[in-house]
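Every protein chain except one is present and positioned as in the full complex.
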Amino acid sequence: MITDILKASVAASAIRLATPYIFASLGETFGQRSGVLNLGVDGIMLLGAFAAYYAVFETGNLLLGVLAALIVGMLLGLAMAFISVTLQAEQGISGIGLYLFGLGLSELLFQKTVVTPTPIDGFPRVNLPILTDLPVLGEIFFHHNLLVYVAFALVPISAFVLNRTTFGLQIRAVGQNPEAADAMGISVARVRYMTVTLGGGFAGLAGASLSIALLNIFQSNLTSGQGFIAVALVYFGAWRPYWVMGGALLFSTVNALQLQVKTIENALGINVPSEFAVMAPYVVTIITLIFASKRVEQPTALTKPFERGES
Amino acid sequence: MPENLLPTGHRRIEQMRMQGIVKKFPGVLAVDHVDFDVKAGEIHALLGENGAGKSTLMKILYGLYHPEEGHIYLNDQSVVIRSPNHAIQHGIGMIHQHFMLVPSLTVAENVALGLKSSRGLILDLEVVSKRIRELSEIYGLQVNPNSPIWQLAVGEQQRVEILRALYRGAALLILDEPTAVLTPQEVDDLFRILNQMTADGHALIFISHKLHEVLAISHRITVLRDGKRVYSIPAESATKEMLAQMMVGRPVVLRYDLPPIEPGPALLRLEGVCATSDRGDEGLKNVSLNVHAGEIVGVAGVSGNGQRELAQVIAGMRSITAGKIWLNNDDVTSHSPAAMNQHGLSHIPEARMTDGVIKNFTVAENFVLQNHGRKPYAWGGLFMNFRSITRQCKTAIKDYEIKTPSHETPIKSLSGGNIQKLVLARELSRQPRVLIAAQPTRGVDIGASEYIHHRLLEERTKGTAILLISEDLDEILALSDRIVVMYEGAIVGAVKRDAADVRTLGLMMAGSKVTV
Amino acid sequence: MAIIRHFLNTSKLVNISLNITLLLLAVGAALVVGSVMIMLMDADPVKAYQALYEGAFGTTNSRAETLVKATPLLFVGIGICVAFRGGVINVGGEGQMIIGALAGVWIALSLDTVPRFIENVPINDFPQITVVTLSLLAGFVAGALWGGIAGVLKAYFGVNEILSTIMLNQIALQLMNYLLNGVLLDPEQKDRVNRIPKTARIEEHAKLPRIDWFSDTPTRLHAGLIVGLALAVVVYILLWRTTLGYRIRAVGQSDRASRYAGINVKRQVLYSILISGGCAGLAGAVQVLGLQYRLQTDGSAAGFTGNAGFNGIVAALFGGLHPVGTIPASVFFGALLIGAQSIQREVQVPASLITTLNGLVVIFVVSSQIFIKRLTKRRASVPPQPTPAAPKSLPALQEEAAK
Partner (left out) sequence: HTRSAKAQDTFKVAVVMPSASNDLAFSQSMIDALTAIDEEMGDGFEFVFQENTFVVDDAAIALREWAASGEYSLIIAHGSQYGAILEELAPEFPDVSFAWGTDVDTFGYDNVYAYEAGSDQGGFVNGVLAALLTNSNVIGVVGPIEVGDAKLYVDGFKAGVAWVNPEIAVNVNYIQSFSDVALASEAAQAHIANGADVMTGSAQMVVGAVGVAKETGNVLWFGQQSNQTELAPEIVVANQVYHWEVVLKEIIAQVQAGTLGGTSYKLTLENGGLVIEYNEAYALSAFDKFVADAVIQGIIDGTITYTLE
């Protein structure tokens, strides 16, 4: 009995933990599929988190918060697109720059406006008629707030867009062989601007999911590096939305279990050093990938700026 | 249908004129005040050596490059072609010399790329596939709309390119070296299609380094040299020799006579070799083959029938599933490429740009790709000896007449012809006992081709065993002592030089067993 | 313009100085944007930027601190040059630094406690050179092995290195927290309830000597910098003068062509990240032996590394992925980081403003690279080849055609 409760709560916790990763990783997937690596995800998440938090802090309107995060995220995505597509800047570095910028500015604005961490009323749990009250399943799947569901809904949508729409086809083409796409009359720059901006928006939502849905507070460096894990998860998922989600869930599940281990070990009487517990998700992710060992070719043009007549 | 419409329902381009076109690249006047025109129902051929400016001129017409000077007129209306998109809207299509396909996407996806979908935002691949099938019916171009490009042989990819252009119903179609990779039959098919298209009222521009093709298909011929238009002539009044001379500026030998040589021992031996192809099917089926010292064995075949796999297997770049391989009587079955090199193998790879050289390395660095760790290029295998590398490379540049500013130029800024010469120089300088030459003159102009052929014949007289893999039958016929034909991964026939003729070879390549 | 190009084609010097001018312009632009923010913090930009300059170059000490800050960036950056040239994106510098530091400090400490094997040799009389060399070596090897994990994963299991190195950073951190709270814990701390996770202090003979000959006031500048400069030269030779370097660069450019050439691609991938990790490991060891004299954790990686594992990448790329170019790049970046802090101290603006400013500078500088690219591209391309006279036989042929 106690064990099922644990399982249920672990699963629920995993789903919550995975939410920001799914938002951010999906966004990054679009950018990378079109050939742009954005290492600045964490910075965008932070500014998105603050924007959402501040909007709600001032107005109490949650949708306004989401909107703010989305807009801020897309603006930063647009900036990243300008830097990496138009100015053809080395994507690795400009990403790090964007990260520092977001890390600093989000905290700066916070200190200038709200000053000390102050809780807000974030997205409440969505209560579904019967579902929420289902014994175990209810707790696992139907005890969450709106943004959690949005994140998971975005997975099939993203997959559909990438694989079944003309835009998706253009994204894949631009990421694999920009010259060819260009010769077929597709504007490589336009596609990349769109994906990176979209990715920024998703990253913004990832931030919002932390500050106004899961934690309902803001603090300096609220994400504590989750954006970088999100980028890693894109590689784990080999640029496929469903696999990316799988990676996020795996990572988060182990993380959730890891927290449980610490508390049930008293019962079991064993002693796991907390350092190793905390290590677990990272180790498991790598090991899983060893055994999955799918050698998927990354988008050929990833991190390569496109210019006509380059050969 | 109304007079000014094509069967595809698109508007005809009665006439296209380019006037006083100038295109500069840093340090190069690629196109120098060139006038060029083509009419509906006409095929206008464009000739010239590598780097003469043909592709550039066409890329301008297709909106990929923008000219510094000059005007383009469509049906006597001046137009500015800003982008490929724009060109497509004007009914101009282009088949690029270096394929413009996305390897990871399927044929259908590649065709659909950049087109409006009948379902708005959502892809309509079924519709596209259907139309593709129709077109391949009409023009007899077999391709499976659902197979990804990377699985297709070069020839098949070429067909996709053509299909795509037809699909878009281009009224004016530019073909930049479309036949470089096709077999005689394929070429005949292509020409049938092209004639059909001109009959329908298309205007066609045709670029090739193969003079007999040009003479066979085109109505008018224009020759470019170093960016200038040096000559324009109706096809019927032209001859191979004179065209060759026009391009190169000196008489060119187009036929070789092989001095009879007593073939020595078999230096390369394959016995029942099998291997899987990239497609995962049987790439090589139980191939047995001998190449003797002082002998050139030509491997003919439609591209994608195992030639690639054959070369890679011998070079140690592809593992074999069955059979044995000997170099100089040493069993080298499933040895590494390095080991193969050690055993005196040289290999001119098919994919020159991706396998043969490292684009961003200098000419000199590329010159020592395999031997960089050996005397005289390295001390004790540890430190590079640039002095001797430079010396050797400079000699090679001189001996092989490689056009390059210096030995320190990044090789990517050489023309394919010159890149190929460097590869040749490198491979021959390693004094091979066995040489694999895969598509040695693809896309290389006749001047360079002639040169390369002479070098191969020299090697032959030196007593090297040469395996010449080519889809250019003329080349095969011109150089080989013996010819084997590959079909679906197996050797379906072997012919002696004098017994060989284009027709029978063509039939074998098409799969029909012929015994000579 | 034409003249500029002419020079670009001929003289590299002009090209370099152009590089620098552009760099300064970019930084300038970033600082202008920054000054707006500083004013919004109702602080005085002029004073702030004075503080920045003073903090980085004003005094002997600040100059020394700039170099001290640059040292780990240099080590990591040099390693990044090798990795990136070999086509490996090593973002594991943080973890590799940590592991290197652990190994370095462990050797440095245990050389005091090894049993005497030679008679009458007091234990602490290991010559400084021996202890320091061994400790640094340990740092290099450990960092290399840690990087090697990602290398093996990439080469033999097809695990993307960006993913594995990001993960390995976290693992290394936890490892450090565990060891510093366990076997490596300072004996003095062991029996304290509120123990601080730090090692014992290393002995004099394990310290990298300070460099103090250039001034009478003591600074923290230490011999690590010299090691770094030497390493830059060594790695330059490695990359462009040795066959190993040739192979690494070849694989980085085209694994297909390398395979064709008979180069063992997987092994080169492994080598490049081994070397890269080693350099980062060295950075970690140097920080301990040259500056802090004991390893201590606040639970975060940055607490020890100061993000050198990431900033080193930036330095390397600013340095054109060239070990020697990385030297000025590291100093520039070090100066920036040092100066930024002094702004915070002198003008009392929030630290976050400084982080923002750093971000802006990085973005502006990296964005400015395109102009250099645009101008220098002309150097790469083919010079005009003289047009040979039209073929002699032209008129004849034309007559023939006319008939």
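We call the chains A, B and C, going by the order they appear; numbering starts again at 1 in every chain.
Keep this in mind: a contact is a pair of C-beta atoms (placed from the backbone, for glycine too) under 8 Å apart; a residue touches a chain by one contact, two chains touch by 3 or more.
Nothing here was measured: the structure is a model prediction, and the numbers come from that model.
Peer 1: Using the touch definition given at the top, which of the shown chains does the missing chain touch?
Peer 2: When the full complex is considered, the omitted chain touches A, C.
Peer 1: Of the residues C:N61, C:S215 or C:N264, I need the one that contacts the missing chain.
Peer 2: Touching the chain that is not displayed is residue C:N61.
Peer 1: Decide which residue listed in C:S110, C:T130 or C:S300 touches the omitted chain of the complex.
Peer 2: The missing chain is touched by C:S300.
Peer 1: Consider the whole complex, including the chain that is not shown, and state which of A:L146, A:A189, A:L259 or A:I290 touches that chain.
Peer 2: Of all options in A:L146, A:A189, A:L259 or A:I290, contact with the hidden chain holds for A:L259.
Peer 1: Tell me which of A:A52, A:I93 or A:L210 is the one touching the absent chain.
Peer 2: The single option touching the absent chain is A:L210.
Peer 1: Please identify, in ascending order, the residues of subunit A that touch the omitted chain?
Peer 2: Touch set of subunit A with respect to the missing chain: 5-6, 9-10, 12-13, 16-17, 20, 107, 111, 115-119, 210, 214-217, 219-224, 226, 255-256, 259-260, 262-264, 266, 274-275, 278.
Peer 1: Tell me, which residues in subunit C touch the chain that this view leaves out?
Peer 2: The list for subunit C reads 55, 59, 61-62, 65, 174, 177, 181, 193-198, 201, 217-218, 220, 287, 291-294, 296-300, 302-304, 306-307, 338, 341-342, 344-345, 348, 350-352.
The rule is short, and it goes like this: only the chains that are shown with their structure count from here on.
Peer 1: Sort the chain contact graph into one of these: line, ring, star, complete or other.
Peer 2: The chain contacts form a complete graph, every chain touching every other.
Peer 1: How big is the gap, in whole Å, between where the Cα atoms of subunit A centre and where those of subunit C centre?
Peer 2: 29
Peer 1: What's the distance between the Cα centroids of subunit A and subunit B, rounded to whole Å?
Peer 2: 45
Peer 1: Can you list the subunit B residues in contact with two or more other chains?
Peer 2: In subunit B, residues 25, 359 touch at least two other chains, as defined above.
Peer 1: Can you list the residues on subunit C that touch subunit B in the complex?
Peer 2: The contact residues of subunit C facing subunit B are 5, 9, 241-244, 246-247, 249-250, 253-254, 256-264, 377-378, 380-385, 387-388, 390-391, 393-394, 397, 400-401, 403.
Peer 1: Would you pull the subunit B residues touching subunit C in the complex into a rising list?
Peer 2: My answer: residues 25-29, 225-228, 230-231, 233-234, 237-238, 242, 245-246, 249-250, 315-317, 336-341, 347, 349, 351, 354-361, 365, 369-370, 372-373, 378, 381-384, 403, 405, 409-410, 413-414.
Peer 1: In their complex, what parts of subunit C are in touch with subunit A?
Peer 2: Within the complex, subunit C touches subunit A at residues 37, 41, 89, 153, 157-160, 162-164, 166-168, 170-171, 174-175, 177-178, 181-182, 310, 313-314, 317-318, 350, 352-363, 366-367, 369-370, 373.
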